[in-house]
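Mind having a look at this structure? Questions to follow.
All protein chains but one are shown at their positions in the complex.
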Amino acid sequence: MIELSGITKSFNGGKPNQFTAVDNVTLTVSPQQITAFKGPSGSGKTSLLTMIGCMARPTSGRIFLRGVAAAVPFQQEGVDAVEITSLPERFLNEIRRSTFGFIFQQFNLVKGITVLENVMLPAYPTGEGRALFRARAESLLEQFGIARLAGQRVELLSGGELQRVAITRALINNPSIIIADEPTAHLDSKLSRDFMEIVGRLKGEGKSVLIASHDPIVFDSPLIDTLVEMRDGTVTDSRSCR
Amino acid sequence: MKRAVERHLNILEFTLASLLRRRAKNLSLLAMYLLVIFMLASLLFFVTALKREAAIILSDAPDMVVQRLVAGRQDLVPAGYSAEIARIRGVTAVRPRLWGYYYDTLNGANYTVMASDDPAVKPEWASIGAGVAQSRNLAVGDLLPLTSYDKTPLMVEIGLIFPSSSNLIAADLIVISPGDFTRLFNFPNGQATDLAVTVRNPKELPTVAAKIASRFPDSRPILKSEIQRTYQSIFDWRGGMTLIVLASSLLSFIIFAWDKATGLSAEERREIGILKSIGWETSDVLLLKFWEGVVISLTAFLLGTVLAYGHVFFLSAPLFAQALKGWSVIYPRFQLVPVVDAYQLALLFFLTVVPYTTATVIPCWRAATIDPDAAMRY
Partner (left out) sequence: MILQPAALALLLIALLVSGMGIYAGYYGMRILGRWDPASGSEGQLELERRTYLVSTIISYVLSFELMSLFLFIYTADDIHLLFTGAMCAAGTLAVNSFGYPTLLLKIVNFLLAGVWLIVNHADNRGYDYPLIKVKYELLNMLVPLLVLESCLLFAYFAGVKPDIITSCCGSLFSQGSGSLSGDLAALPHRPMQIAFFSGMAVTGISGLFFYLGPITGISALTTPFLVRKPQKLISNLLKGRVGYLFSAASAVTFLIAVASILSFICLYFYELPSHHCPFCLLQKEYGFIGYVLYATLFGGAVAGIGTGVLMPFRMVGSLARIIPDIQRRLALVTLVCYLSFTLIVVWEMIFSALTLG
């Protein structure tokens, strides 16, 4: 469970071009569910997701992660949740590496190296044995039907294949929460529906999924458990779809 | 511990792959780095080898040489001095030496002419150095015409040419009998150029020198250790001067390296942003940059020193020879004995890798602290 309390993110604080991306958001994200964030571009969805995913720090406010203690390598005194906003980067990173998997709008795959290497990349700095995560990567590729592309350069892949590689990479460290930012932006309807199917499978495996999208195929999907609407950095509506 | 090692290995592997991916940029950096190391290594190897040679040669020099000064200039030493000096306690032998310089009008060279008491050196017979033989096109059995001071010719037959391995001391040397020497230079009898003094206990040298100086105020006793010090100083000084001259090239390389490190292409920036966004931490990217620096430095260092070794010890350092050996018509062409030790390599490391590392610290850190957020937005 992820609790956000009074989260604000602003850039260029104090200067004339100060810009507030997220304004005083208080929200609870339930575990093992699919939560969709709906809103036009510039509504702050991406910023909010990066903060939830321990990739950026809010300017003010608090974020609590509960029930992810298993993935957390340390314990704060007397609290059963981890408050991540004032953590140093290396701790934030530890949490992110073991808890979150990211799927980016632009896929963000590294050019010039193979699909397999791209998938294994997040595991390099963890100090895990190479043979171990290589095996895991190969089985994941198998699972998503792209094992045959393992040795190929990413420049040569199609949109749908790139999508699957991105998903596989997000899963390499066995995260419990998947965050996807505009995952269907570069996909046609069929591939978008395929994506939602995969998301459903992930939920079935016990993972939580957070998706930011302005694509109706995503936020109108029957798989969505909670829909959060955002506009201009604030949450305008949050309802359960069950 | 094992985790730390695995982490290093994984990141190292990625580093190597990414270096190869940006071949053009990294090759140009490597080339310049290599060049700088090559030049500095050549300089260091050359100077050290020369110093080593000089030390070896000077170890055979006489413990003390007594010269005589008149109005600050070197003059001939009367034979009477040697008798008195031989009586000083601790002195085992005093040998008057006859030597001088002979100017050859034909090629403008100065030869060092020495008289030798060796019975093998017959009258009208000479041993010459390889440099003399080469510049006058002489072989064993040829006749060398020398002009003495009263304009009469002195013909000497070449009996022996010193091997080229002795070039450092004998390239321009002509050895003749004392009689021929006196004839050639119209040398006054009972005088010597200087006196070579041998002392029983080396620790007594300063004391004996002091006694000689007080007995003969116009004499200048020079100790072997002083000669050794002076030679080492000269080579050190020359080495240092050349280093200063090369400093400008070192500096431009450092600026170049800094520029390369700072000027990350958009592609590189994006790649680091991606790494940060998929879970690489700042210290992981710093490690990546560190290994990059290590790989490039190590490669440049190894190749640079190997090439310098060849340059100095096989080709006799054509690039530096003039600056370091001095100018002369007869140029002793000699092969230096390879001398490379850990000290020189450490010095080289300090002069090249350390400035390079320092210059790239801040650019590497800037690269490592790229915001992953930025990667999300493109």
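So that you can tell them apart, the chains are marked A and B in the order they are listed, and the count of residues begins at 1 in each.
The rule is short, and it goes like this: a contact is a pair of C-beta atoms (placed from the backbone, for glycine too) under 8 Å apart; a residue touches a chain by one contact, two chains touch by 3 or more.
None of these values were measured; they are calculated from a predicted model.
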item: Contact partner of the left-out chain, one of B:140, B:315 or B:362; value: B:362
item: Residue touching the undisplayed chain, where the options are B:103, B:149, B:237 or B:314; value: B:237
item: Candidate in contact with the missing chain, chosen from B:31, B:160, B:255 or B:346; value: B:346
item: Hidden partner chain, residues of chain B it touches; value: 43-44, 47, 225-226, 228-230, 232-233, 236-237, 239-241, 243-244, 282-283, 286, 343, 346-347, 349-351, 354-355, 357-358, 361-362, 364-365, 368-369
item: Residues of chain A (touch criterion as defined above) contacting the omitted chain; value: 9, 11-13, 57-61, 74, 76-77, 85-91
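By our rule, only the chains that are shown with their structure count from here on.
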item: Touch list for chain A against partner chain B, complex; value: 46, 50, 55-56, 89-90, 93, 96-97, 102, 104-106, 108-113, 117, 121-130, 169, 173, 181
item: In the complex, chain B residues that touch chain A; value: 2-4, 6-7, 9-11, 14, 17, 21, 267, 271, 274-275, 277-284, 287, 371-373, 375-378
